[in-house]
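All protein chains but one are shown at their positions in the complex.
Up next is subunit A:
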Amino acid sequence: MDGLDDIVGEFLVESHENLDQLDRDLVALEQEPNSRERMSSIFRTIHTIKGTSGFLAFNRLEEVTHVGENMLSKMRDGVLELTPFRTDVLLRMVDCVRSLLAAIEADGTEGSVDVSEVVAAISAALEDRAPAASSVATLAPAAPVAPAAPAVEELHDEDNDDEHDEDHDDHEDDAAHAPGPVAAAPAAPPAVPTEPAAQPAAAAAAPKLEPEPGTGPQKGRGIADSTIRVDVDLLDALMQLVGELVLTRNQIVQYASQETGTDLVRASQRLNLIASELQEGVMRTRMQPIDHIWSKLPRVVRDLGQQVGKSVRLEMEGKETELDKTLLEAVKDPLTHLVRNSVDHGIEKAEVRLAAGKPSDGVLSLRARHESGQVVVEISDDGAGMDPARIGAKAVERGLITAEQMARMSTQDILQLTFLPGFSTAAAVTNVSGRGVGMDVVKTNIEAIGGTIEVESVVGKGTSTRLRIPLTLAIMPALTIECAGERYAIPQVSLQELVALDAEKAAAAVEEVGGAPVYRLRGELLPLVQLADVFGLTSDRHDGHLVIAVLRSEGRRFGLVVDRVINTEEIVVKAVGGQLKAVGLYSGATILGDGAVALILDVQALSRRAMRPEAAERQEARAAAAAASLNASVAERQRMLLAAIGGGRQVAIPLDTVTRLEQVKSATVERIGSREVVQYRGAILPIVRLDRHLGAYGESEREVLEVVVYADHGRSVAIVVEEILDIVDGEAAVHSDIDDMGLLGAAVFGDKVTELLDVRAAILAADPMFFTAIHDASLGVPSGLLEV
């Protein structure tokens, strides 16, 4: 395959398959000469090969198939009848095409295969009664067969005798093996004079047809033999089994780690490796290059461009980036929508562009790449960009945010407003901002497959939308929880945060609004839903502790009260039987590490069932406002994570720089050079120990490390603290300017002096490259970090 580009490779595979079908069709057609269906199938095959070969500049191939197509089209239209001789010629054409394909496969060129003889034969058969002796004469050794055969045909035509035709049918069985000689053979009895001519022709034809079987074995697997078509269901089944194998492996590896017998440990390590490779291999079988959906876009762009009178050049980068077939399907529509949006609204008309000093042709570029276990797809245009001021104004007008909030929002946050449902339903907005219709749908679709979407735009320079899509849907991260004695899985996508309250706090923190329980989450009322109540079961948590999973779905946020949180883990999603679909609360099931089945909660259905519909809209508006104010109010009030770092000192870390809180076993900490790292969710996570970083010396060796994870743009660092104490509202009133290394100052939280961590410095201590990897500095650490 080397030396061939993909298009040629695909062409060869396809053509080989088609030719096999063609052989069968041609022979079958003789049995039922009037089958239009077969005729059309044959015609299509040759037509396809002709078209592609013309496109790929295989001239001889095109020449052969072109005359073949001519003949076939006449046959299809009923102008020519299919006679055994014509079948014969067609089969020879198929063989000739095969030889050409073999030559192309061997070295990418048509090699030395001579097509003139077959072309002449077909032309002769086509013209029926016109042997065209003069032209044939110039065709050297192959010539005799051409005039000979039509001569035979004439005889047959005159006889017009069915029995003769049947004769031919008998011979045709042989023809499949050696079309050359047999072509002439039937001619023998009725037309004696032609026989001597036919013989040499057969001899001449034979070597030409030989090379094809001959070339195969010499160069190992031919292109048609190196790929097979596999039923997607079979791949799905394999994927499921591999998922199981991985879970079983996890169990075995766990048991083995408790054993001292080294043989078992060794065997389990081998199993571990093999299972991982197998999983990867099976996952790859489901992968397809993104080009499968991109390939339709040039046409979309061109057509739409013409329609709206714009000239747009489409650039694609990373076509070969692969992702799961199911996801590919799911991304298709959102992607097309975004592309259409860019052409329709993003890129300006030529005269506007010229006036703005840009080239008249707009450029729309698509980029795809793999990045930390995800596929990133970017759709960028060099159009007018989106004006945050106008988007903000429109959002205020629509009542999505207040003017005050808008004033405090960053440009980035304002742009994200275009994804709000309330925003995009306003048709007028599209005229003003150039974007909007359906953006919420795009966002919903992308999030439904566990992806994210963000938009960046510079006025006058263009807009760029970035999609992050997981590699596969079959396995997803989930939170496992327990309720009334059973375990359930909640997809991580819907989970925003977890709140645990002890009995004392819970009693005070849960209030009621007209009987509906709510919890004040950072000043916002969060409706609470008892999972046990939804299920009509009795919770088995009686100690008054409260565990709330804050979930978000379709713009609504609610707190799901569960008995306890068990773990976060990767789960393999399995379908449930039809008997349970009617319940509607489960999106599937999974098998946990101990072999038990756990249901996966359908968070959307849960929120729909638990919440009144009109509540959603109201909450959406408020959520947008809250999101806005949360980001905007950094300077005045900030949520702070308080953590002890040892030696009686405590630090405050702005909560918006905290992505997750985790516990990490000390034993899993590894070293790269002088740095400490830990493996986390399939990536290497650099860690910084805050006690050492800040020169506090607490208990140095603990078994479990409390870790604050900060992630941005696909990079993460872990900050190790001694203990997580609390989350408080930071009133930045009491400040002192202790200018110590790694600190921004100090403040009083509660009644304790607390140091304000310079998060940027701490992150740099763990990963000096953290911020340099981010091209646009403004997107890195929120500037608020530095001005607490």
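One rule holds for everything that comes next: contacts are C-beta pairs under 8 Å (C-beta built on N, C-alpha and C of every residue); 3 or more make two chains touch, one makes a residue touch a chain; residues count from 1.
Here is the rule we use: contacts and distances are computed from a predicted model.
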Chain not displayed: protein name in its UniProt record ("Cytochrome bo(3) ubiquinol oxidase subunit 4", "Na(+)/H(+) antiporter subunit B", "ABC-2 type transport system permease protein" or "Chemotaxis protein CheW"): "Chemotaxis protein CheW"
Absent-chain contact - pick from A:243, A:385, A:491 or A:527: A:243
Touch with the omitted chain, as defined above, among A:562, A:589 or A:610: A:589
Among A:261, A:309, A:357 or A:578, residue touching the chain not depicted: A:578
Contact partner of the left-out chain, one of A:114, A:344, A:378 or A:486: A:486
Candidate in contact with the missing chain, chosen from A:493, A:598, A:685 or A:765: A:598
Residues of subunit A in contact with the chain not shown: 240-241, 243-244, 247, 484-486, 534-537, 574-580, 582-583, 585-586, 589-591, 595-599
